[in-house]
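Report on the structure given below.
Certain chains of the assembly are absent from this excerpt, and the rest are unmoved.
Order as written gives the chain letters A and B; numbering starts at 1 within each chain.
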Amino acid sequence: MAQDDAPAPRTLAELAGIAGGRLAGDGSIVIRRVGTLENAGEGAIAFLANPRYLSLLAATRASAVIVAPADEGGTTKPRIVADVPYLAYARVAAALYPEARPRPGIHPTAIVDPTAVLGTGVTIAAHATIGAGATLGEAAIICEGAVVGADAVIGARTRLDANVVVYDRCRLGDDVRVYAGAVIGADGFGLAPGRDGWARIPQVGRVVIGDRVEVGANTTIDRGAIDDTVIEDDVKLDNQIQVGHNCVIGRGTAIAGCTGIAGSVRIGRDCRIGGAVNIAGHLSIPDGTTVGGAATVGSTIERGGAYSGAFPLQSFSDWQRTAVRLKQLDRLVDRVKALEQARRIDAATK
Amino acid sequence: MAQDDAPAPRTLAELAGIAGGRLAGDGSIVIRRVGTLENAGEGAIAFLANPRYLSLLAATRASAVIVAPADEGGTTKPRIVADVPYLAYARVAAALYPEARPRPGIHPTAIVDPTAVLGTGVTIAAHATIGAGATLGEAAIICEGAVVGADAVIGARTRLDANVVVYDRCRLGDDVRVYAGAVIGADGFGLAPGRDGWARIPQVGRVVIGDRVEVGANTTIDRGAIDDTVIEDDVKLDNQIQVGHNCVIGRGTAIAGCTGIAGSVRIGRDCRIGGAVNIAGHLSIPDGTTVGGAATVGSTIERGGAYSGAFPLQSFSDWQRTAVRLKQLDRLVDRVKALEQARRIDAATK
């Protein structure tokens, strides 16, 4: 499973500088790729982020490693010593593997409305469509089959991967990355119960996305009903997340895959929301909150902190008993109360 | 965050008539857009659906408002008084923002099989594909990159948004809306364990969808194994819902995003299923049932009513203790039983 060589090999000394770390050992060796401690070979650099894997550090066949000062004793290899090895690794990897940019230009099969405004150096790939009045910033990349709706705005260097759909009037900032199959700006789920069934509520708001946001594959972000749905700068959304209409997600918040967020939720800044979390509508989560995976947030969280709420896993037979007992929990509390009461009477009458 | 002007401004008096509400105040003012009580400005109409927000009504800068009779005293603005303000708002918004319809016609990059049957006034956008023997009803709209399989039937005025896929032989009724990325008619998950691993079960049923159904972005509805998967009239499905093979979803039922429905489930009419609900296979849910978000429906629900089952959220440390205690719940019941038994003996021997 050896990696292919990286497009931009570097000496270890160069990488130490890029990583902002201290070089130890031979800085002249050329690093050709990254690897895991387990699988790295000749020419690769690996990193140790967790002291739990110190034994892998000792055994690795990587040519160089990135370690924290406290773990430096675990290796004699040429190395980069950095306070946060994972961050140093991020910089090293970004240097070795600069993102490939497709050549600017418009593929002959792309359909670009004559009223669209295209920045310099944009790439529009095969079978992409750019709607009337849409704007693409400088060096924006629209991949195969992606659809940019009328009057939508796509920022500079923002990239829509294959088959992404951005509905009309939505706005994406600069340096945004949207992975394949994501849908931005479909109508929110707005229905009013009428005499003859459901009446649709026109969704006239937009989706407004800041700079440096990531939107994962097949994630969906609905447009606002009246005001906009807002994703602030530096928000990172993993795959298959659903963001309901009129949500506001604060700057720097990261949300893992499969999380569902109902309408009109306000999530603060710098939150970390685990995967498969379910967030009910019309509630708030304060800045800096962490929510563990698979939890349900059913009402506003008043104070930042770490929250969880996943049902524990058990063997099937234990779980069956637990589930039955759980349904009887209210009665169990009454039984304990009765025992306490009886005990008080006993004590009083002894 | 002011809205753009609506395409079809109206006087307040006209809108009162459309909404079926009572006009109070100056009916001659022109309403140019909708707004929220908080953010609306000059020319906008806002609504108050929940008395909890009465203070916003007092402070709003909207030019007109929609209120219930009981809340009318909270404003002196020109207004529409209606029993169900949200429904009145739905009608007002629909009048101000009539849905834009693309011009009829077939884009030169669309591929339409010569055996397909096209109703009058259909729109087929760039890079869409219509398979052999497919039928499009009058004024149907097939957006960019959407794929209609062989022998599929798409009803009148039904709209498939960008990159939707409808597999062969599936049938959609009239006035259906399918949002981007939805997939209708992929094979159900039908596998038989054989000696040499899994044997695939051909999925020969279809998906049959009624009139006025909505299918949210990236939602998937599998075709039936033998009989059809059926979505009756007026069903509303939000984004990222999964409907397994041979489900039947009854007329008027609305299901919120991220809900997963396994195979052969029968959901009755006029149900409301919350978001991220998980429904196990081969069970029934009766007409008019409400299921709260993030609940798991593991067996047939015998009687209509409101059901829930989400694990409550706690601080991480409290949750850790709860999870441990939950696993010991069966033993806890035994301990209480022992105490009750001891108490009975004590009482008998006193």
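Going forward, a residue touches a chain if its C-beta (ideal position, glycine included) is under 8 Å from a C-beta of that chain, and two chains touch if they have at least 3 such contacts.
Owing to the predicted nature of the structure, the values given are computational and were not obtained by experimental measurement.
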Complete-assembly copy number [criterion: all chains share one sequence; 2 shown]: 3
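In this text, only the chains that are shown with their structure count from here on.
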Between chain A and chain B, centroid-to-centroid distance (C-alpha), Å: 25
Chain A residues touching chain B - in the complex, by the definition given at the top: 109, 111, 127, 129, 145, 147, 163, 165, 167, 169, 181, 183, 186-187, 189, 191-194, 197-202, 204-205, 218, 220, 222, 226-228, 240, 242, 244, 258, 260, 262, 278, 280, 290-292, 295-298, 301, 305-312, 314, 318, 321-322, 325-326, 328-329, 332, 335-336, 339, 342, 346
Chain B to chain A touching residues, read off their complex: 1, 3-4, 6, 33-36, 39, 84, 86-87, 89-91, 93-94, 96-97, 99, 107, 109, 125-127, 143-145, 161-163, 179-181, 212, 214, 216-218, 234, 236, 238-240, 252, 254, 256-258, 275-276, 293-294, 310-316, 319-320, 323-324, 326-327, 329-330, 332-333, 336, 339-340, 343, 346
